[in-house]
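Apart from one protein chain that is not included, each protein chain of the complex appears where it belongs.
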Amino acid sequence: MLLLICPVCGAEGDETDFQYGGEAHIARPASSTPEAVSEADQYAYLHVRANPKGLHHEQWLCARGCGKWFNATRDTVTMEFKAFYKMGEKPPRTPRTRSAKP
Amino acid sequence: MTVLPHRLAEAALGGQAGRLIDRTKTIRFTFDGKTMSGFAGDTLASALMANGVRVVGRSFKYHRPRGLLGLGSEEPNGLVTIGEDNRLEPNVRATQVELYDGLTARSQNRWPSLQFDVGEINNRFSRYIPAGFYYKTFMHPRAFWKHIYEPVIRRAAGLGPAPKEADPDRYEHVHIHCDVLVVGGGIAGLAAARSAMEAGARVILADENSRLGGVSDLNDEKIEGENALAWISKTTEELAASETVHLLTRTTATGHFDHNYVVMCERVCDHDPARLKNGAPRHRLWKVRTKEVVLATGSIERPIAFADNDKPGVMLASAVRGYIARYAVTPGSAAVLFTNNDDAYRTFTALYDAGVTLTRIIDSRPAPDSILTDKAKALGIPLSFGSGISSVKTEDGGKCIAGVSVTSLTGGGGLNRPIGAECDFICMSGGFNPAVHLFSHGGGKLIYDEMLQAFRPGETRERIRVVGAANGVFETAKILAEGISAGWSAARDALPKGAVKGRAPRPPKADAQPISPSEPVWFVPAHGEKNEGNKHFLDFQNDVTVADVELANREGYRSVEHVKRYTTLGMATDQGKTSNINALGILSEALGKTIPEIGTTTFRPPYTPFSFGAFVGPVRGKLFQPVRRTPVQSWHEDMGAEFEPIGQWRRPYCYPKGSERRSDAVKREVMAVRNAAGLLDASTLGKIEVRGPDAGTFLDLIYTNTMSTLKVGRCRYGLMLNDSGFLFDDGVTVRFADEHFLVHTTSGNSDHIGGWLERWHQTEWPHLKVFMTPVTEQWAQFALAGPKAHAVLEALESDIDFSGRAFPFLSFKAGRLAGVPVRVYRISFSGELSFEIATPAGFGQYLWTALMKAGEGFDIAPYGTEALHVMRAEKGFIAIGDETDGTVTPLDLGLSWAVSKKKKDFIGKRALELPDLARNDRRHFIGLLTEDPQRVLPEGAQAVADPRARPPHRVIGYVSSTYFSPTLERSIAFGLIERGRERMGETIHFAVGGTMMPAEIVDPVFYDKEAERQNV
Partner (left out) sequence: MSEAEWLNALAHRTVELSGLVLAIEERFDVGMIDLRILPDDTESLAAAQRVLGIALPGEARTSTAGDGFTCLWFSVDQWLVTCDRTRTQEFTKSLSKALEGHFASVTDVSDMRAVIRLTGDAGRQVLMKCMSIDILSKEIRPGYVRRVNFGEIAGALRMVSNEPDCFELYVFRSYASYALDWLEEAARESAAIGKPFGPSPAPPV
């Protein structure tokens, strides 16, 4: 049960208060050049996604909060969220995972 | 001659035995139908022992008689069925059942009785049913699979019986937050909780037992010069009195999840079922979000794998002294102690002090040397060092122990003459495993400690600290120091920077007991016979032996993951609590690898099983799913409507009159609308207000149509695609003003599309100035349809001119009707003259009733979703969810007129141009008329390319909608058929129930092709 913090309104909540939206920072080709989108670009935009073992930049919706979409950087191995940042922003630099000794 | 387990006299142990029982309060219970009695404070396990019960169940596979092994939640053998009828619960550990008056308990997995079990025949054939035998059997003949093998195996499988009636009790979930969660209320946990409290943190402390203090009462510990119990009591009282501590007993932390989310199950009423009558919850699931976790979960004693180590009367050493100290029961009158460590010697002193004879102490270590071994020597107890139990002698068909044979373990050629020792029970201790389960759930890595011969916690990515025995620390002074330090630093890390000042309190003084090291003894060879014939048990609950692990090895299953699954070791309800490490020891010797090299399997929640009820909580019955009510719901219910679920709504499907069948009601409603007037509750359709200077631009990107050209006061039917080009919603958009639109969606998609619009706006086109406000629930909305619709409206007071000239098809007017504000849209899904009338939800019932009354003179009838669907099908209109399945484009549906060719971009435009969506041999939307007009094609029926070909057929499409049309007095259907539009007039065949049903491909508009009726 992941814990998230919305960077727009500051609400902290269980993942059930939010909605996952897949990989972030994917440009929609038709939005910029609607008349010149190659098949390959359209296909990649629709169907090809990164599947990293490690840092993943992804979109989330503050569904039970302010209703705004935002971005997050999550480590897909440790499930740790490294950063929450607003829509339209670039992912901030994040430190390596430090593991804690009990 | 064996002596059965029994209660010790009150004077035993200087009056110190049975600390937890109250001999003045007798409690009556039944076991296997026999009435017995115990005392308040007993568990079912201790009460059974007090009543001389040694055999409490039969093992899973071999049906061997079994007795209790342990004291608490680690118990693998003593699984009983508690209660009856709708409160029957199987597989409950007798060691955790607090005795109450009237409790009924039954042993499991035996027929006809515990003493004489037919299943014991399995034990005689045990050579043929080792681990994994079912992978090599039950294959022939094939005919036996369904009718012989499966039913027999099903009946044999499992332990306790499943209840047959619904659970009548209530359960609940509670959410709680804290700074520091301490799991485990022994001295480690109490120390941590107290120092966290002192540091100012909000603390939750949970323990799975009904009492705090852990196992200190069994370990003769002294804190600040006094018996540890004094410190425990004082600390407990301090915690209970605090404003910042929440104490929970009878509460098992069952799983640790991401970011320190811990789920705990509290057994609220199991010890006091009388409270259930008043509606108290039986179990309560605490869902804890904590900043820091301190695990003080203690350790679990290990059995030793000697031959027949599962006989009734073989018990864990610390458990035996627990039964004596807490419940004043002893498993017998003559004991043998077999150990590889010093802790078990505490059991010898407890037994000795309780007047139980020790016939021999067997220590696998060649030269153990401590105060306790000296004491044993001084008391003249026979000692065997460097030795082990090589066989167990039994009586009474294996149900009682008579004695053991002891052999030297230290080589010495072939002259290992065994020594005999008489006894009626055996205390064994193979060491202690830190209980690291919750630590592992969180992905924590375990490291193998050579000193302990056990795994203890290593690195973790979560904010978890482990203290005490769970961390491999067993000395009182060290435990207290560690606990206090962990609690303090946890609080400091949880609270805001700088909130916790100073240092952790100093730990109280405690005795340090010198312990001589233990040495591993993974396997004790049997005396005499072949090893396969002797059962050296590892997993008691799943009947897995050392021979099984060796067999798995020989068959090539060498990794610990394979061994686990092939033998099922560690897969029973105890998740291997008393078997995992022993198995690793065996594997290590068999493979010649070290234990760390072999590794462990992953522990997973739940730590111990908990009830389905607790899992479900309140989400059952009328709370199983939120059910939504429209503003007119009560009226529909009072009219006896039959409902169908649309998302979370219950919409009227039809309104049967009298004893009308549904199909007749639907026919009547269709004819009412076609000939007179009908009223339908369309409140569930989504409505979203879209406002702003860029509203039109935005809608142009969302829809295939050009909404920005829609005139004020007009309506337009629009299609919504996803960016893969597939149609997923349709609806009418209305323009109220230059910068103000209202979007309608289907009922099932209303919430989804509100989110869809926001997502696209926020993530793709945030520069567009547009606000979206969902108003689905603000407005009740009704479709008044039929040739008399206009007349009905005229019968009500209004400032709106509803005449055809003033109010053309696909337009909108606002005003008042029957005294309430309304928005009226002239749109039609039925194909008749139709007005959709919206009014604020609170006026919904009133307006509905007013319309029905006004329509009385015109034979108005309420109509439901099925009548509506029949009528739209008669008119050739698609329905989202019927003609769409996520792979259908507007071009497939013949709706290219709604797809703008001029717009540069809209969602789905580019995808429609991709080769696969632009193919001309895709499935097209067409109408179907069956050869026999009275036969209705089944929904989803598959069309075949050639009905005369042999199966498997090539499928060319399917039936997407199908009805009996009362208007046309024959069946009609829609299909999505390959190249359908090029095949008008062709007869194709549908595979229906083993035959081929022919139907002609036709225009999907079956009725009123010129659309005259909706345009009057």
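First chain written, first letter: the chains are A and B, and each begins at residue 1.
Throughout what follows, a residue touches a chain if its C-beta (ideal position, glycine included) is under 8 Å from a C-beta of that chain, and two chains touch if they have at least 3 such contacts.
Bear in mind the structure is a predicted one, so any value in this text is a computation, not a measurement.
Among B:Arg629, B:Arg661, B:Lys904 or B:Lys1009, only B:Arg629 touches the chain that is left out of the view.
The chain that is not drawn here is touched, among residues B:Ser37, B:Thr104, B:Thr244 or B:Ser896, by B:Thr244. Residue-wise, the contact with the chain that is not shown comes from A:Thr16, picked out of A:Thr16, A:Ser32 or A:Thr94.
Of the options B:Val3, B:Ile176, B:Ala477 or B:Met571, the residue whose C-beta touches the omitted chain is B:Ile176.
Where chain B meets the chain that is not shown, the touching residues are 170, 172-178, 202, 210-213, 229, 232-233, 236-237, 239-247, 249, 275, 278-281, 284, 287, 289, 618-619, 622-623, 625-631, 633-634, 649, 689, 691-693, 769, 771, 773, 775-779, 796-797, 818-820, 840-846, 850. Contact between chain A and the unshown chain involves residues 8-11, 13-14, 16-17, 63-68.
Going forward, only the chains that are shown with their structure count from here on.
Centroids of chain A and chain B (each the mean of its C-alpha atoms) stand 28 Å apart. Chain B meets chain A in the complex at residues 257-261, 287, 289, 439, 443-444, 457-466, 471, 723-724, 755, 758-759, 762-766, 904-905, 909-911, 914-915. Those residues of chain A that touch chain B in the complex are listed here as 1-3, 14, 19, 21, 28-31, 34-35, 37, 39, 42-43, 45-46, 59, 61, 63, 67-69, 78-80, 87-88, 97, 99-102.
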